[in-house]
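First comes the structure, then the notes that go with it.
All protein chains but one are shown in place.
Showing chain A:
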Amino acid sequence: MSRAEVLDGPGAGLPVAAPAPVAFARLLRSELRLVLGRRRNLVLLAGLALVPVVIGTVLLVTRDSALSGQGPAFLAQVTGNGLFLVVAALFLCLPFLLPLCIGIASGDAVAGEASAGTLRYLLVVPVPRTRLLLVKALAALTFAAAAVLAVAVTGLLVGAAFFGVQDVVLLSGSTVPVGEGVVRVAGIVAYVGLSLTGLVAVGLFFSTLTEVPVGAMAATVVVAVVSTVLDSLPQLSAIHPGLLTHHWFDFAEFLRVQVDWGVVGSGLAVQAAWVAVFGSLAWARFTTADVTS
């Protein structure tokens, strides 16, 4: 249809649409306000932030007892250097708490709107489906980042307050100055955050399949758990490198004298592949499905 026709025809006075990036930004702001303002999500973030507080407190109370120095990796270093509380807390949250929170946020993304019935009203506004899915994906990724930061930032604050921040002793026993230590811990936080993007994509895909948000959330968490289980079976070592969770703990690479960027890169590449596959599936499903909710 030519422009003149639009102006002369029955559609004279057509509303003018803002440029796509402007419209996208406005919707994204609204979505972020919705996701980050929602009480349930804030409770999740607060719960995550509580983890380093609890760990820090326990270590502080028991530091002079016989139990001091026991426990999983990185825990023993915390009393000596508060920076390690960030690493220890992420190490403890990564297997289950973080996937759970991310499963909830990403599984809810589309299915939540569908179950509330608000999806049909967004689509007739109209919000183009691809734009809506992208906004939902970015909001879910933002929540994942917020979740990791909630652990990391409180870990840093509590660790520094309880145990102080010293030069960082690496896995090999050599020591790097505080400044470099902080950069290395920041690298760990970034790697953990990026490691969760594949799971966000999986959750988003499940979210487009159902009108029952709890179903999508549970399925997402199940994927993470099953991936961990499969990763523990040596008989399946052939598929281990491609598993969603296989490279999650490679963040320890940042604590080696020479960071092997090949290891870091392959971990991130696997996540990128999961994002590409499940992002495409989510897009294919969401842009063609009938909205019946």
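To be clear about the criterion, a contact is a pair of C-beta atoms (placed from the backbone, for glycine too) under 8 Å apart; a residue touches a chain by one contact, two chains touch by 3 or more; residues count from 1.
Please note the rule applied: contacts and distances are computed from a predicted model.
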item: Omitted chain (choose from "Sarcosine oxidase subunit delta", "Isoquinoline 1-oxidoreductase, beta subunit", "ABC transporter ATP-binding protein" or "Multicomponent Na+:H+ antiporter subunit D") - UniProt protein name; value: "ABC transporter ATP-binding protein"
item: Touching residue (missing chain; options A:Arg38, A:His240 or A:Arg256); value: A:Arg38
item: Touch criterion as defined above, residue of A:Leu60, A:Leu97, A:Leu123 or A:Ala252 at the omitted chain; value: A:Leu123
item: Touch residues of chain A, complete complex, unshown partner; value: 1-2, 5, 9-11, 14-18, 20, 22-23, 26-27, 29-30, 34, 38-39, 116-118, 120-128, 132, 288, 290-292
